[in-house]
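Every protein chain of the complex appears in place save one, which is left out.
The first chain written gets the first letter, and so on, giving A and B; residue counts start at 1 in each chain.
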Amino acid sequence: MQDFAQALLSALALVITGDGELWAIVLLSLKVSITAVVFAACVGMPLGAALAVSRFRGRRVVTVILNALMGLPPVVVGLFVYLALSASGPLGVLHLLYTPTAMIIAQFILVLPIVATLTRQTVEDLDAEYRLQLRSFGLSRFSSVPTLLWDARISLMTALLAGFGRAIAEVGAVIIVGGNINHVTRVMTTTIALETSKGNLALALALGVVLILIAILVNAAVSALGTASTRGATTGLAHA
Amino acid sequence: MFRHTFLSAAVGLAGMFLTSGAQAQTDEFIIVQSTTSTQNSGLFEEILPKFTEKTGIEVRVVAVGTGQAIKNAENGDGDVLFVHAKPAEEAFVEAGQGVERFDVMYNDFIIVGPSSDPAGVAGSADVVEALEKIAESKSPFASRGDDSGTHKAEMRLWGEAGKEVASASGQWYRETGSGMGATLNTAVGMGAYVLTDRATWISFGNKGEHEVAVEGDPKLFNQYGVILVNPEKHPNVKAEAGQAFIDWVLSEEGQDAIAAYKVDGQQLFFPNATTADGA
């Protein structure tokens, strides 16, 4: 199909010409999604790790719910955040609707269950290996959490990337709470949706290609950071 | 140590992003709840910078279906409503949600369809008869189905044609539940007739084998109105800036800007503000 060839060419042209408008949109996309992921990490990692090491009644129920929340439909989250931030909603006084902050909140909610669940899984596995040794060192269940998180950091990077992937790729939530306002809340995905609705399919596809390139770059950057930080630690070479 | 750098970099990045986000919001701006047709046609991108240049007020457009735009405005999430569904707009003002409604401009609806023209309606100027033919031949018809201004107009026309399309839903009558552009994409993809506003059609980039089939019927007249959201009902409404925008768009300058916007040499919207200077 000619659209594909055309899309690749225009994607290339977009990147090469360094179209200022495009970069502003790319930057906003990254800004919103990375911020959402950073906050989701600050909350989700300790939460997931605490869940991994704790033993309480209903723990399994919490785990199942958290797992299920990974599949939250972005539109539903968007609606929920819209209703909360709307001028007639409970948080209307904050005047956050149709701002990047609203988009960050929506993506935070989308990403949090992913980060928390993957952290719980990772930390649970590592805890199974470490538990007795850390107890022997005199650490309690909860005081081992920082150690577990730190030693699982390579796997946790993947959790963050999964969260970032979800955030950067979703359109349903940000279009509702951001409003796709030109130069204010227009990000990659909402631009793609807009260009598609304008019938500019090749341009939309080209933007999609740019989005994928960005995702690859971010993943590569994190992977490079991960490699750099493994000096003195390792991913998991099994012992003989 | 590396990990310190990494974490502080991440936190710093987040902080920087947040603050820069906050900065962008300090300038004066208004939010206009509007429709996809005005946005997709490129009209706003053409005329809004002129207003901003003159007044320093930034206009942020949230482009959704007319139904959703009205709903958002009812929640107080916007300063100005700029849509095209006169009865719904009048009800909005009636309910005290809006201050006053003004005609701004019009364009017209058209029916576009595949060049093969299975219903034999091409070249018709009688929209009611054309819809009857489409229904009787069971030719595929794509509807917005989203309570937008265009959808409301379409439903009104089906009513006049005496056709009850709900029962054909999912058969030849297909409701996309999407915006104008998405519905056009669907119609082109499935070779269906579709009612669209002319502006969106002219600037639409994926016309495929579709052509204008029905146009010129006075019933296809599509009036746009503008309303200031009632600040007495919604205290956060920026009444002054919103009113400035309305005044401008109704002024000779604003009306000229609308008239001057052309795509492929065709004028998309025709200003008809009655309160315009000298009108």
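Some observations on this one:
One rule holds in what follows: a contact is a pair of C-beta atoms (placed from the backbone, for glycine too) under 8 Å apart; a residue touches a chain by one contact, two chains touch by 3 or more.
Rule of thumb we're sticking to: contacts and distances are computed from a predicted model.
Entry comment: the absent subunit's protein name, as recorded by UniProt, is "Sulfate/tungstate uptake family ABC transporter, ATP-binding protein", drawn from "Hydrolase", "Sulfate/tungstate uptake family ABC transporter, ATP-binding protein", "Transketolase family protein" or "Membrane protein".
Across A:V15, A:V43 or A:L139, the single residue that touches the chain missing here is A:L139. When you scan A:L30, A:L149 or A:V174 for touch with the missing chain, the hit is A:L149.
If you put the missing chain back, the residues of chain A touching it would be 46, 129-130, 132-133, 135-140, 142-143, 145-147, 149-154, 230-240.
Just so we're on the same page, only the chains that are shown with their structure count from here on.
Rounded to a whole number, the gap between the C-alpha centres of chain A and chain B is 32 angstrom. Residues 31-32, 34-35, 38-39, 86-89, 92, 95, 97-101, 104, 179-182, 184, 194, 196-201, 203, 225, 228-229, 231 of chain A touch chain B in their complex. Residues of chain B that touch chain A in their complex: 2-3, 6, 10-11, 13-14, 17-18, 20-22, 24-25, 31, 36, 39-40, 44-45, 60-63, 72, 75-77, 178-182, 184-185, 203-207, 234, 236.
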